[in-house]
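Of the protein chains in this complex, one is absent; all others appear in place.
Chains: A and B, in written order; residue numbering restarts at 1 for each.
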Amino acid sequence: MFELLQQSLFSGLLVGSVYALVALGIALTFGAMKIINLAHGELVLLAAYMAYVIESRTGWNPYAAIPLAFAVTALVSIAIYLLIERIREHRELNSLILTFAIGVILTNAILLVFASDVRSTNSPLLQDAVSLGSVYAMNSELLAFVVSLLVMAGLWWWLRNSWYGRAVRAVSSNRDASMLMGIDPRRVELAAFIVAGILASVAGVALYTMSVVQPALGPALTVKAFVVTVLAGVGSIPGVFCAALLLGVTEAMTVTLASSALQELVGMVLFLLVLFFMPNGLFGARARRG
Amino acid sequence: MMRNLPAAALLVAALAIPLVFGGNGYIMGLMVSGLIVAGVALAWALLGNLGGMVSFGHAAFFGVGAYTSAILSAKAGLPVPLSLLAGALGAALCSLVMLPALRLSGPYFALAILAYAHIFKILATELSSITGGSAGFQRFPTLPTIAGIDFSSRTGSYALLVVMVALCALVYRAVKRSHVGTALRAMAESEDATRVVGVNATLLKSWMLLLSAFITGLFGAMNAHIINFLEPDYAFSGNWSVLPIIAAIFGGYRTILGPVAGAVLIYLFDQIIAKELLPVGHQILLGLLLAGMILVAPNGLFGLFQTRRKGAPHAAA
Partner (left out) sequence: MLRLEDVTVRFGGLVALKEVSFAMGEGEILGLVGPNGAGKTTLFNTISGLVRPRTGRILFKDREIGKLPLHARARLGLGRTFQIPQPMHHLTVRENLTVAQVFGAGASDPARIDEILEVMELAEHADRDAATELALQELKRLEVAKALATNPALLLLDEVLAGLESHAKRRFIAKLRELHQRYALAIVIVEHDIETISSLCSRAVVLNFGELIADGTPEEVFRNPAVVESYTGTADA
């Protein structure tokens, strides 16, 4: 029993790192534009299908699909941004409906092109299990964890040191003041959407290598990312990372101790508990009250 | 008289359809389903227009209403008219669980409801001893025959739904014109000013959520007894969230009748035209339509006509 728990703890941590990438994409665009991109889950899914395309057509490692996946998600992300830009009235709610509609479009586009079959990697290399002491992991899970950490470190560096990254942080914390400082918020918003596209592309490819994908997965991914941001309480990268790991571990524990069908439910319950008792999230101080 | 013109036109259309297509089971079946969507769209728009809340999770209320009524009529032997009511109440009860989400501001509320909808779908699948799980639930009564009218026939169901949609529209109108409706109208853009004169904003919004869930549950329940088969993937399908949103936006969610007319048109479009063009993934057309409406005419087709009228868009009936 103890080994099982240990194993699920470990697997949960590995999966959680990918959840963190998805959640950070949503958090980034929300920070810059105060708009939640409901199509973000579909963006991740789109990247996963690009990995499928590369693997099934060329037989290369799915990770070779990252450039293609990035090109696709970045283009779609930019398109989403440009469309949101065109909304004039009731921007907050209308953008929500618009991105929801884009999500429906993307889901059905994927369905049209790739059919409703479940897809996953068939690379023996990625599916091989390695043992680390008393726990096991697939190569793909370890790789996804390492890549996610690298990408998050890159994001952290970008937000801290590059002009655009600092501008994103400035716009996120105080839009008006940053405009006075000469920052054009539109360029910053666009940058945030492109970077969210990068995060989605890596997350999607990683997801494809370690799990199965199907066209209907998009909304579930968005909801998961949302649960993570609520747990984290909109804030720092470490906060989102910890919340994502928590969600991953809780899900894995549930699968081990109860049933895999309840996996989705436990995330929701966690989400409800936080909503009821800690409306500012586990790691955040900023209120989201209306 | 001019103000009642859309209502009169819709009523005439509602009466003409069974006279023209009464013998055509296919068309009448589509109309019945279209009216189900119309009821949900009306409820969705009520929440959006009066409560200022966008919901992506009305499928939860729809599914709960359907299962509650089906189970109570089959296992507890409740007469169908009562079980329909119980279904509506069950959905309203479910919305109580969502009340904490009202503390969240706009986009977060929308996502919270989306998350809730997932929970209910999972519950319906997992509680298979009660719901039959993913194998589905059947063998529950159809709509009854009352006063010589067989409501389980296509035309009977159609008549029932027309009356129920009309009743709900009247309730919506009464709420909108009441003091509660006036206060909610003010709340949309001046929340502090409205609360400071004694309006309990959260309470009023809660009532709107309850009412919206009640109506959605009612239509979910009626649909269950018309279709006579339930499975979680159907009763809690994202379609019951997506179609009403598109219908309401298309018809104009600030109006009462816009979502109703929009629902029937959208449903017919989806079933007759979109499905013909694209048997798989036909909802891509609905997605495109929704995105297009938000960008070009966020107040809907009916809204387009009404913006010329004097007064705020909220005031349009």
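The definition used in the following text is that contacts are C-beta pairs under 8 Å (C-beta built on N, C-alpha and C of every residue); 3 or more make two chains touch, one makes a residue touch a chain.
Please read all numbers here as calculations on a predicted model, not as lab measurements.
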Visible chains in contact with the missing one:
B
For a quick check of understanding: of B:5, B:19, B:196 or B:277, which residue touches the chain that isn't displayed?
B:196
Where the missing chain touches chain B, by residue:
179, 182-183, 185-186, 188-190, 192-201, 311-312, 314-315
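The rule we apply is simple: only the chains that are shown with their structure count from here on.
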In whole angstrom, the CA-centroid distance of chain A from chain B equals 31
For chain B, which residues count as touching chain A in their complex?
54, 56, 100-101, 103-112, 114-116, 118-119, 122-123, 125-126, 191, 238, 242, 245-246, 249, 278, 280-284, 286-288, 290-291, 294-295, 298
Under the definition above, what is the set of chain A residues touching chain B in their complex?
30, 35-36, 38, 83, 86-87, 89-90, 92-94, 96-98, 100-105, 107-109, 111-112, 115-116, 219-220, 222-223, 226-227, 230, 261-262, 264-265, 268-269, 271-272, 275-276, 279, 288-290
